[in-house]
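Everything on this sheet refers to the single structure shown next.
All protein chains but one are shown at their positions in the complex.
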Amino acid sequence: MDTLNELIGGFAAALTWQNLIFAFLGCLLGTIIGVLPGIGPVAGVALLIPLTMNLDATGAIIMLCAIFYGTAYGGTITSVLLNTPGEAASAITTIDGYAMTKIGKAGAALTIAAVGSFVGGTIATLGLVAAAKPLGELGLLVGPPEFFALMVVGISLLVALAGKSMVKALISGALGLLISMVGIDPVAGAPRFTFGSDNLLDGVSFVAVIVGVFGLSEILSYRKDTSASAVHAPGLRSLLPTGTEWRRSAPSMARGTGIGFGLGLIPGMTGSVSSLLAYGAEKKFSKHRNQLGKGAVEGVAGPETANNAHANAALIPLFTLGIPASPTIAVLMGAFLQQGLTPGPTLFTEHSEIAWAIIASLFIGNLLLLLLNVPLVGLWTSILRVPAPILTALILLFMVIGAYTINFNVFDVFVMIGFGLLGLALRHLDIPLAPMVLTLVLGPLMERSLRESLEISQGDFGIFLNRPISMVLIAIGVLIILSPLLKLRKPQALNEDPET
Amino acid sequence: MTTESLMAKPGTKGRIAKSVLAGIGAFVVVGVYALVSSLGLGLWTSLGPGPGLFPFAMGALLVAMSVLWLLQELRRPSETPGGADLGLVIAVVVSLAVLAAVLDLIGFQLGMFLFLMFHLKVRGHRGWPSSLIIALAGSVGAFYAFNYGLNVTLPAAGIPFLNSIGL
């Protein structure tokens, strides 16, 4: 009951009309900024921090949270409508989000994304209220060996993402991993695969790769006969999801919440891992898994829910342990420090009224995001009414600005062009793109945790099986990999259907 | 890497499509390159896995899978979809590459203006007024919006004359 009282106190402090206006403005500005190319949530929040400087602690942090939600959702809008992800975490949404746009369901995709974000964010925040302390401790149980085992589970989803040919999925996965190795070795400092180029020392930029592989290669693969009609602007009626679509997305949102929330608790895990694994889970477990990739609502609901659940759950290690689990949370932590607050367990004892006001504002921010964006879906989708040649030119403009602004260097524009061509070649060879993105994200985390684990065990690989959590996780991964073999007969027949 | 595969026409039945062969060849080359260069990085050190271990494993996987794929193709060649619209690929890729190459020289405003005009007027056959308005908004407009409205710096011209007239 104490918690409830304190939370109500928090709402009372947060729900002043000034704060609501700040939150509303933050959400709106954040969404607009998130839609613009080259500005993801981290840069977006950093850009708008000056606006919050003169506010009191509660107001400032409420506005920052709202900006953060807004920019993250803005990235989703471009993923769905323009096939150009604004940030890593919504990269996987482009697959089914843009496919939905192509069949005239852009409005439904955006609405589901907003609702999913709301659901994931709200449930994660409830978790923060109900059991922050034990949950924070739970995240600590994941040491390097468990982290590695989690990555094994993630990689095992390659099987799910494989589509028709496991061989091709593995080629795609190996390519992604090799690309992720480019740059300075994160442990010993040796440059790898940089071909003597200084531009490659920092690695190949993830955003440039996904913009090229998904966005540009899509434009390049337009056929003469289809290019003009590749995208259907939705009519007014199709702005909202149908009843079936709602029913289909509910289980996906539940899975997404679980994955995002669980992974968000773990320091060092990024939101893009959550959204990727949520997509993999849909591929593996959804009833409509064979429609994924062709505009299935599950492919939007799962990752978008996971993404926002992750973002909110990542606040739990910040509040309970003082550990910022992701770059965005770090920006938020910077704001805490500016206001003279030290994030960590002492926050609840020394400044409990502010802590609870912040938690209340998380709920408010999530709700505002929903209330603000669902009515605006129609406005956003009207961009699709722009004639095809103009839309293509504008998308190219977005891509160039997006790639250039990663490091303020034309090199990344060339990287994007190169990966556009690679993406086109892979599409032509019928090699799935999703495994490459999966390993591109998981590869560095996997390598780092493997090397840390072996340092802990001093070279003994048994460490992954001696520890109960990592053993269970590895068993799950192995089971996922083996599962297609166990029910070999029927899927095999389906797989050989030369449909595309 | 495998741009040559774009030129390939749809594979004739019963034979492996040229584009597939080219693709497999390219993957083998990348895989072998990864294998060889990761040996130089060191697979194992006194402290555990070295910088070369992961790339080595991935190179090996890539080569093995490419060989497997080749075997599959030999048994039953897959049908490849029709080639892409080559004219479009060249137009988009070359225009993007030229834009990226001259961006630092003639600046974002002029470069993007010409780029957009090419895609709107020349390729898109739009009318002059709409092409001009959109190209100006997307180049000069975007430049000012990003540089001054959002503190995101887009490149100005490197050539002094262009720079001095505000491009």
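Each chain gets a letter, A and B, in the order it is written, and its residues are counted from 1.
Quick note on the criterion: contacts are C-beta pairs under 8 Å (C-beta built on N, C-alpha and C of every residue); 3 or more make two chains touch, one makes a residue touch a chain.
Keep this in mind: contacts and distances are computed from a predicted model.
One chain of the assembly is not displayed; among "Peptidoglycan glycosyltransferase MrdB", "Tripartite-type tricarboxylate transporter, receptor component TctC", "Formate dehydrogenase major subunit" or "Proline iminopeptidase", its UniProt protein name is "Tripartite-type tricarboxylate transporter, receptor component TctC".
The omitted chain makes contact with just one of the residues A:Gly104, A:Pro345 or A:Pro484: A:Pro345.
The missing chain, though absent from the display, is touched by one residue of A:Leu394, A:Met416, A:Leu438 or A:Ile474; that residue is A:Leu394.
Residues touching the missing chain, restricted to chain A, are 43, 46-47, 50, 53, 140-145, 183-191, 198, 201-202, 267-268, 321-324, 327, 329-330, 333-334, 337-338, 340, 342, 344-346, 383, 385-387, 390, 394, 448, 452, 455-456, 458 (touch as defined at the top).
Following the convention adopted for this analysis, only the chains that are shown with their structure count from here on.
In this assembly, the C-alpha centroid of chain A lies 23 Å from the C-alpha centroid of chain B. Contacts from chain B toward chain A in the complex involve residues 1-3, 5-6, 8, 19-20, 23, 27, 30-31, 34, 37-38, 41-42, 45, 47-52, 54-55, 58-59, 61-62, 65-66, 68-69, 72, 78-85, 88-89, 92-93, 96-97, 99-101, 103-104, 112, 115-116, 119-120, 123-126, 130, 134, 138, 142, 146, 150-155.
Contacts from chain A toward chain B in the complex involve residues 33, 36, 38-39, 47, 165, 167-168, 170-171, 173-175, 177-178, 181, 185, 187-188, 190, 192-193, 216, 219-224, 227, 387, 389-390, 392-394, 396-397, 400-401, 404-405, 408, 410, 413-414, 417-418, 420-422, 424-425, 428-431, 443, 447, 450-451, 454-455, 459, 498, 500.
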